[in-house]
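The complex is shown incomplete by one protein chain, all other protein chains being positioned as in the whole.
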Amino acid sequence: MFPVRCFTCGKVIASSWEAYKQRIADGEDKAAVLDDLGITRYCCRRIFLAHVELVDIMAPYQ
Amino acid sequence: MEIDVLELSDRSAKFILSNTTAAFANGLRRAMLADVPTLAIDDVNVYNNTSVLYDEQLALRLGLIPLVTSFDDFVPQDECTCEDGCPACVISLTLSVEATADEGRMVYSGDIVSSDPKVQPAEMNIPIIELKVNQKVVLEGVAHMGYGRDHAKWQAGVACGYKNLPIITIDGCDRCGACVNVCPRNILCLGDKFVEVSDESRLNCSLCGLCQDACEIDAISVTENESSFIFTMESDGSYTVNELIINAVNTIKRKASSMGDILSTL
Partner (left out) sequence: MDYKCTRCKRTVEIDYQFTGIRCPYCGHRILVKERPTSIKTIKAE
């Protein structure tokens, strides 16, 4: 699951995750989407760029 | 001390604090980060959890969700006059979501049901956990007031920081343009007779000093005004930025007066 807050600064970033994921899937530029969502600091941005969703991978082993 | 507000919204602010000391600016910054109490889920009673996350991970995620707090209505449990929990120090929130047999479902912070209508998650669309088919989560979160110094979930101020006000002086410029090219933030521009700095972009200067190095005749100098600070801050949503600053200043005031009391008894 996507982290609720930025590890470094503490900004609540999870609320922007679904919008980000949707817009990336629509082919928009990552940097432009992050700027638009108000994720301006690089501490928060790296979490978006580096996140891997694991729920679907783990679900069959419950 | 003067305050000159540059930007102000519910969630973020930028202002110039002038005629003060670095000690006061830092005190304000620290108070906003660590000493303004907010509400956050602290204890979690898990009734059932068949999701992919462990109970502990789920509890951490719930704790980090900012809750809208009214400063006057709640007190940290240690400072409360009651023995073991009263409506002023303990707020119960419940989360009970079950995915159907046909399709999964995302649980959002908006699914949390609060026992006190004044206490709500600051943002309703924070994903907590994705439930697959037939999975369910039933739990009760108990929220307490706490301080940012104890855990990041109680930290109301986000990314509070300041820098000194830059002073850029240009004297005897020959309009060679070397400093304009080297400035990483494009603060300088070529005027009619010499290089100019616009008042607005001056605040954007990072005091890197590249322009000083680039100038061969030492016509430009960048120094900092040590009694003025450009302050930037954000709130996590538990308070508006306005409330946060006022609460932070009140906290400093209260600490200072209790310090005075202690000193006067010596």
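First chain written, first letter: the chains are A and B, and each begins at residue 1.
By our rule, a residue touches a chain if its C-beta (ideal position, glycine included) is under 8 Å from a C-beta of that chain, and two chains touch if they have at least 3 such contacts.
Model, not experiment: these values are computed from the prediction.
Q: Wait, the hidden chain, what does it touch out of the ones we have here?
A: Output: missing chain touches B.
Q: Have a look at B:21, B:48 or B:169 and name the one touching the chain we're not showing.
A: The single option touching the absent chain is B:48.
Q: Quick one: say which of B:59, B:89, B:128 or B:248 touches the chain that got left out.
A: Answering carefully, the residue with contact to the hidden chain is B:59.
Q: Among B:27, B:127, B:141 or B:237, single out the residue that touches the unshown chain.
A: Once the missing chain is taken into account, the touching residue is B:141.
Q: For chain B, which positions touch the chain that isn't shown here?
A: Counting only chain B, the missing chain is touched by 40-50, 55-56, 59-60, 62-63, 141, 151, 153.
By our rule, only the chains that are shown with their structure count from here on.
Q: Please work out the Cα centroid separation of chain A and chain B, and write it as a whole number of Å.
A: Using C-alpha averages as centres, the distance is 19 Å.
Q: So in the complex, which bits of chain B are touching chain A?
A: So the residues of chain B touching chain A come out as 50, 52-53, 61, 64-66, 109, 122-123, 125-130, 132, 135, 152, 155, 158-159, 234, 236-237.
Q: Along chain A, where are the residues that touch chain B in the complex?
A: 1-2, 4-5, 9-12, 14-15, 17-18, 41, 55, 58-59, 62
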